[in-house]
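The block that comes next holds subunit A.
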Amino acid sequence: MEYILETKDLTVSFGGHVAVNGVTTGFPKNQLKSIIGPNGAGKTTFFNLLSGQLKPTKGEVWFKGIDITHRSPDARTRLGIGRSFQITNVFPNLTVLENVRLAVQSQAGIHYQLLFHFKKYRKLEERAHQILEKVMLDHKSDFLAKNLTHGEKRKLEIAMLLALDSEVLLLDEPTAGMSLEEVPAIIEVIRGLKQENRTIILIEHKVEMVLDLSDSLMVLFNGQLLAEGSPDEILRNERVQEAYLGGLHDAS
Partner candidate 1 sequence: MIRKLTAPPIWYGIIAAILLILPLVNDSRSTLILMTQIFIFAVFAMSYDLLLGYTGIISFGHAMFFGLGAYTVGIWMNRQDESLFSLLMAILVTVILCALLGYVLGVVTLRLKSHFYAMLTLAVAGLFQVGAEKWRSLTMGNDGFTFSIPEWLMDRQLFYYIAFFFMVGGFLLLRRFTLSPLGRILQAIRENEQRAESLGYRVLHYKVISNIVAGIVAGLAGLMYGLALRFVNTGVFGVDITLDGLLMTIIGGVGTLVGSIIGAALIQIAHDWLTDLAQVHWLFERWIILFGIIYILAVRFFPQGIVGSIQRLADRWKERKM
Partner candidate 2 sequence: MDVLFNLTLNGLATGMLIFLLAAGLTLIFGLMHVLNFAHGGMFAWGAYTGVWVYAQTGSFTIGVICAVIVGVILGGLMERWIIRPVYGNTMQQILITVGVMLVLSEMLKVVWGPNQLSSHPPELLAGSWQVGGFIIIKYRLLVILVGLLVLIGVQLLLTRTKLGLIVRAGVSDPEMVQALGIDIRRVFMIVFMLGAALAALGGALLGPYSGVIHADMGMEFAILAFIVVVIGGMGSIPGSALAAVIVGLAGAFMNYYVPDLSLAVNLLLMLLVLIFRPQGLFGAKGVQQ
């Protein structure tokens, strides 16, 4: 299988605690792969290693055949790995439109321009509006981001990620802290993304959602890769069930 993003023996430890332990895996192009596992299994840490917020103690991260282990988060974004955060992470005192436009601008490679052609600027704004429409947030484009409801902020978060137009999307619990009524809208958005032929890596606790959306799953447990495979295989995997129910006595 052709992997767009791969990890080799990826390990990170803090103090004496090994948070991610020798994970070797790959993420197939244009598929959605979810990472599941009990609390403290190292899922978010693993994400941070993929996006560059953390540097591994050992091991490598490869993206499209390039070793990106030592690249900074902003460099990885420019290469085409975008991420959303578990905690809502937007620019609170900028408008919704401005939030997205900043992402569009980065994607367009406009980093240091001072004087600017207004037509081109208009284009960026149009693109931002299109994306806001896609996540059903266009009617709020003039609001300051801090005045959105929680669910709307999550949508904005995803809109910014879309604007980056990254090939690989890392979604860290996109429904965290949402009320139940808000969840289906987000699922729709993710489903839409899947159809656009992007590679998506998802951390999510809402199990029904994971099983429904994922092409494949990987299970982390105590920082190690316990199992990977299709949702069916994982469901049938005894070890995984045990890990969840807590009877598991692994070798360590």
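In the analysis below, a contact is a pair of C-beta atoms (placed from the backbone, for glycine too) under 8 Å apart; a residue touches a chain by one contact, two chains touch by 3 or more; residues count from 1.
On the choice of candidates, all candidates are chains of the complex that A comes from, given by their letters.
What you see is a predicted model, and the numbers here were worked out from it, not measured in a lab.
> Spot the contact partner of subunit A in this complex among 1 or 2.
Answer for subunit A: candidate 1.
> For a test of understanding, state which residues of subunit A touch candidate 1 in their complex under the given definition.
Against candidate 1, the touching part of subunit A is residues 51, 53, 72-74, 77-78, 82-83, 85, 89-95, 98, 101-103, 105-107, 110-116, 121, 160, 164.
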